[in-house]
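With one protein chain withheld, the remaining protein chains of the complex are depicted in position.
Take a look at chain A:
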Amino acid sequence: MLEELKAFKKLGVRHILLQILNFATVIASGLMIWKGLGVLTNSESPIVVVLSGSMEPAFYRGDILFLTNPSNQRYKTGDITVYKIPGAEIPIVHRVLETHDVSPKKQASTRSKSLVPHQRLLTKGDNNYVDDIELYQGLDWLERKHIVGKVRGFLPYVGYVTIAMNDFPQLKYALLGTLGLLALIQRE
C-alpha cells in the first residue's frame, strides 16, 4: 500500500488526470460524432443494423444501413424506411407501400404549409406476404413521427460485429476494456 502511494505521488496528480482525460476524450469524441451525425441527418439513429430477413434479397441480416430523415421531403412509395412503433423495442426496416396525405384541419397557425408532416404511410417487407398492419400494434397507419429515417446506402456483412456483441455481451465488455487499457497506458 505504501509502495503504491509512493508511486502515485511520484507520478503526480496532473499526470493521472491527464491519462484519465485521454481516455475520457476518446469516449466524448465518439459520443459527439454520433450525436452530430444524428443532428445532421435529422435522424434519431442514422446507422442501424438489419436484424431480420424480411427485406431479402435487398438487405440481409447483418447489413448496415445509413439513414437520413429530411423533414421537408415527402416519403414516396418505394422508399425503404426504418420506423419505430411506440411500445415496440426494436425499429423495423420495410418498404413504403402506400402514402396518404391528410390536409391539416382547423389549424390556426400557418407554419406547416406543406403536407409533409401529415403523411400517413403503410409499409411492407419485401420478403413478407402481408403488409405491416399486424406490426402497428393497433395503429392503422404510420405517421412521420414514427419514422427514424429513409435508407440512403448500405454496407453488407459489417453489422455482424454488432449482432455478435449484442448476443454475447462479454465481447462488448472485452472490447471496451481493451480500448480503455490501451488509451490509459499509452503516452500522447
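Everything that follows uses one rule, which is that a contact is a pair of C-beta atoms (placed from the backbone, for glycine too) under 8 Å apart; a residue touches a chain by one contact, two chains touch by 3 or more; residues count from 1.
Here is the rule we go by: contacts and distances are computed from a predicted model.
One chain of the complex is hidden; its UniProt record names it "Signal peptidase complex subunit 2", one of "ESCRT II complex subunit Dot2", "Gem (nuclear organelle) associated protein 7", "Signal peptidase complex subunit 2" or "Exostosin-2".
If you put the hidden chain back, the residue from A:L21, A:V158 or A:L175 that touches it is A:L21.
For chain A, the residues touching the chain absent from view are 14, 17-18, 21, 24-25, 27-29, 31-32, 35-36, 38-39, 42, 44, 145, 187-188.
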